[in-house]
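Have a look at the structure below, then the notes.
Heads up, one of the protein chains got dropped from this complex, but the rest are sitting where they should.
Naming follows writing order (A and B), and every chain is counted from residue 1.
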Amino acid sequence: MTREPVAVVGIGQTRHAAARKDVSIAGLVREAALRALADAELTWADVDAVVIGKAPDFFEGVMMPELYLADALGAVGKPLMRVHTAGSVGGSTALVAARLVAARVRETVLTVAFEKQSESNAMWGLSLPVPFQQPLLAGAGGFFAPHVRAYIRRTGAPATVGTLVAYKDRRNALRNPFAHLHEHDITLERVQESPMLWDPVRYSETCPSSDGACAMVLTGRRGAARAPHPPAWVHGGAMRSEPTLFAGKDFVSPRAGRDCAADVYRQAGITDPRREIDVAELYVPFSWYEPMWLENLGFATEGEGWKLTASGATELDGDLPVNPSGGVLSTNPIGASGMLRFAEAALQVRGRAGEHQVDGARRALGHAYGGGAQFFSMWLVGSEAPDG
Amino acid sequence: MRCPRDVAIVGFAQTVHRRTSENVSETEMLLPVLREVLDRTGLAPGEAGFTCSGSSDYLAGRPFSFTLALDGVGAWPPIAESHVEMDGAWALYEAWVELLTGATDTALVYACGKSSAGDLDAVLTRQLDPYCTAPLWPGPADLAALQAQALIDAGATDETELAAVAARNRAAARDNPYAQLRGRVPMGPRRAGPLRTGDCPPVSDGAAAVVLAAGDTARRMCERPAWIRGLDHRIDPQGLGLRDLTEASSARLAAEHAGAFDAPVDTAEIHAPFTAQEVILRRALRLGPEVTVNPSGGALAANPVMVAGLVRFGEAAARIHRGESRRALAHATSGPCLQQNLVGVLEGEGP
Partner (left out) sequence: MSGPLTAPLVVEFPFTRSLGPVQSAFLTGLRERVVLGVRAGDGRVLVPPTEYDPGTAEELRELVEVAPTGTVTTWAWNPAPRPRQPLPTPFAWVLVRLDGADTALLHALDAPGPDAVRTGMRVRVRWAADRTGAITDIACFEPYEGEPREGEAHEDEPYESGPYIREFTDPVTGITTPARLDYTYAPGSAQSRYLAALARHRIVGERCPACRRVCVPPRGACPTCGVATREQTEVGPRGTVTTYCVVNIKARNAAIDVPYVYAHIALDGADQALHGRIAGIPCDRVRMGLRVEPVWTDGARHPDHYRPTGEPDAAYDTYKELL
């Protein structure tokens, strides 16, 4: 049995902001979905199934909101699924949608991910107090900062590498009209002088809290042939999970991430990611995760990720641009953040990334992770249809 | 729809469903069920090629509640795994699709639900339109009662028939050691509209798991696999005023697409938490008197939210495993008044 090749023929995202007070939850989701349909020059009637993802329902205070969103998503009379795999959910959702096409269960699938964090408060939603448990003493950044320190200790990286990432991603965001943060007056000095919140993580090295959504239209060979713009082809996709806490867990370079990447590369026939992948959209909510993921994903050998970052290779004009969109550091509607990575990777190989286009990008990696660095989802997309 | 690859349910396990489960965490509730289904199919923890689960943060009262359930799975080395914020029956659907792609030959599907953790009637109001309906806090029985009254007004049922539905399910549950309400259960006082307490499901805590396998792997694991001949799900708009509540149009549509009407079924496990919903579903799914409906006792006998739909698939498959059914329909529902529906057709080989 052969799988149907999967093509991304439509991509849309909202304007992201701390609070999108101009729209309802439905209106937010629609803004992304309509842009994706318009990009594909398709209508609601062309969609055979909808797969939606988001992180915890407490953010909006609506249990399983996809039920009430059925009209807005054009899903009435159609199959509608809801995925939740913590922070990786945007990526997982796209993969669930891609499988429907690959298995030839559906021909054209709309996939959407969103978060409207301003309906509550992200920190409240993330850290509802649970009885008996020792409260997390440190907030979200405090959860990750010790792992950053462990990375620095393990690799001997200079303390300034994280600020280089933040400076790069925020400058990239200036080229992305949809990004939440547009810090026009940013300088490296400002980043390096920003307050040290969770030493070794500075304020400018942390992600914002955003309202936003992302959507894609996925289809098979037939749909791709009819598409008005070049599609992005899915060459590989995988999810990997490991437990939250366990003896032997490597928080700095989780095995689930390495295994997930290895599976994706195997599917895509990639043997040397550093040379064969032109651009990567990685889920980097705190700046130091860029060098950490560069190692975890095989772009650099262990202990060398920070050198790649420090060399400028991951800049927009470097030879391995990372997060040309501005990344999670510039836009973070949690449930959608993973899909934004997948979508930005697809935009790059379609040549439709506008001001943040990487010239000649033919193969791109989209990456998402979540939970206690335990849930991973990734896909590799290319400008050419996969063999076979 | 023609399935490109043969996939079957080859194993099923569930907890005894109970009104409360304060002595165990979700992980502790799930662990024996996982162990049982893996033992039955000869899989080691973490060995299944794909794992998918269904549960709800709102039901548990905690964000990311599904992450701790993973502790019971043995996810090491890391596993290919996903989660739906839906009844576990939709996790089964996702796993079925994964097997159809040919990526792997086995999948573990599980669901866990502690309906007793919160005030379930209040919790489920949070599923409703957050602007115009949720602020009124109508509970699931209130909404099901509006549906039942519409059915009575249409002349499609009466209270005698509803009481008979309740009695039949709980009588069937006598033979189901996992059920919560078994045997004679008084119809009791009116709870909402025409519905008496006996027309309503119990509040149940429970977990369930199934193993799916493809082709020859399925035959090796199970003497008589329950082959999935079709699987489809559809959704209606949520607004109660936008629908004909006496019909479950998305259930009928899902059944059509799953091929349920292509040949008669001998057994059906349908997910009808309220008696009147069984009447509606029997019509929508064209289940005549010759079909054995809910030999397990259905959701009226045990209704662990987020689990009860998966249990219907497991129960239908188990009937096929035991040679008690040749072709069975399994159904799961979600949302108020049968808003979303999943239908599967399962078959055994041979007589």
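Simple rule for what comes next: a residue touches a chain if its C-beta (ideal position, glycine included) is under 8 Å from a C-beta of that chain, and two chains touch if they have at least 3 such contacts.
It should be emphasised that the depicted structure is a prediction, and the values quoted were computed from it without experimental measurement.
Student: In the full complex, which of B:A80, B:A150, B:I270 or B:A328 touches the chain missing from this view?
Tutor: Per the contact definition at the top, the residue touching the missing chain is B:A150.
Student: In the full complex, which residues of subunit A touch the absent chain?
Tutor: Residues of subunit A in contact with the hidden chain: 19-27, 30, 44-45, 58, 60-61, 70-74, 76, 118-121, 123-124, 127-139, 141-142, 145-150, 153-154, 195-201, 243-252.
Student: By the contact definition given up top, give the residues of subunit B that touch the hidden chain.
Tutor: For subunit B, the residues touching the absent chain are 21-28, 31, 34-35, 45-46, 58, 60-62, 68, 70-76, 114, 116-119, 121-123, 126, 129-139, 142-143, 145-150, 153, 189-195, 237, 239-242, 245.
Rule of thumb we're sticking to: only the chains that are shown with their structure count from here on.
Student: State, to the nearest whole Å, the distance from the C-alpha centre of subunit A to the C-alpha centre of subunit B.
Tutor: Distance between chain centres, rounded to whole Å: 32 Å.
Student: Which subunit A residues qualify as touching subunit B in the complex?
Tutor: 1-3, 24-25, 55-58, 60-65, 67-68, 70-71, 75-86, 92, 95-96, 99-100, 102-105, 125-126, 128, 130, 238-244, 246, 254-256, 259-260, 263, 371-372, 374-376
Student: Provide the residue numbers of subunit B that touch subunit A in the complex, in ascending order.
Tutor: Subunit B reaches subunit A through residues 1, 4-5, 51, 56-58, 61-64, 66-68, 70-71, 75-86, 90, 93-94, 97-98, 100-102, 123-124, 126-131, 134, 232-239, 249-250, 253, 334-336, 339-340.
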